[in-house]
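One structure, pasted below without further comment.
Removed: one protein chain of the complex. Kept in place: all other protein chains.
For subunit A:
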Amino acid sequence: GAGLIGGAAQAQGALEPNSWEEITTYNNYYEFGTRKEDPARNAHTLTTSPWEIVIDGMVDNPGTYSFEEIVAGQTIEERIYRFRCVEAWSMVIPWNGFELADLLERVGVQDGARYVAFETALRPDEMPGVRLPVLDWPYREGLRLDEAMHPLTIMATGIYGETIPNQNGAPIRLVVPWKYGFKSIKSIVRITLTDEQPHATWNATQPDEYGFYSNVNPNVNHPRWSQATERRIGGGLFASRQDTLMFNGYEAEVAALYEGMDLAEFF
């Protein structure tokens, strides 16, 4: 009831989520075009059912899992997270999903695995954007194993209690709220446990601009723009910028992961 919602809002620091329209019409999903409105316009062509994810590498139970098998038995919960794009805009999104750690535990992470690699679907017939070499397709991302196992890291399958729209990464995507948005890879078809730092698309494209870690950090600027402030989507034409928070406001939860690391060097 109302009491529970009030409590949850307080626990989340009273984050006011962006509207469904804002979340689903302003997207970066270059497989469907580089303009913000392109994914909402073009992503309807993506076939999201049936969907399979290959889980391989250093796991006890490698194999090809259907979407249904992946989500079976998982507790889907709502997580209202800040979402900060590397382009210095932000939203608050009420995701529905489950912790990645629960999935990784189920497939059995082997000793010696230190990283998790992810891959987005690559379907030239369904994705008009991949006909151009905007990026080195397929889109790939990676996390350190402890980042992947962190309770804030989720696999999202919904927004606002609805099935996640294609332009937001249907049917299943990663959400790592303390990192720049491009780390939260969409429409995942492969998860690989490995002992080497995985290939990450933006990092490989421009290593001086996009670090492997890409933690939200107002003190480390992107070479082409400041990261000190951000524009919250939804404020209209005359909205003020707001200060960007260290680790996107999740410092208390995740700072320990990077203890002793120079965050300007490992940006």
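Please note the rule applied: a residue touches a chain if its C-beta (ideal position, glycine included) is under 8 Å from a C-beta of that chain, and two chains touch if they have at least 3 such contacts; residues count from 1.
As a working rule, contacts and distances are computed from a predicted model.
Novice: One chain of this complex is missing from the view, so tell me which of "Protein-methionine-sulfoxide reductase heme-binding subunit MsrQ", "Pyruvate dehydrogenase E1 component subunit alpha", "Indolepyruvate oxidoreductase subunit IorA" or "DNA replication and repair protein RecF" is its UniProt name.
Specialist: "Protein-methionine-sulfoxide reductase heme-binding subunit MsrQ"
Novice: Which of A:Val71, A:Leu135 or A:Leu263 touches the chain that is not shown?
Specialist: In the complete complex, the chain left out is touched by residue A:Leu135.
Novice: Going by the contact rule already stated, which one of A:Pro62, A:Gly108, A:Pro128 or A:Gly234 would touch the omitted chain in the full complex?
Specialist: A:Gly234
Novice: In the whole complex, what residues of subunit A lie against the chain that is missing from view?
Specialist: Counting over the whole complex, subunit A touches the hidden chain at residues 19, 21-22, 25-26, 30, 34, 36-37, 87, 89, 132-135, 205, 223-226, 228-229, 231, 233-234, 236-241.
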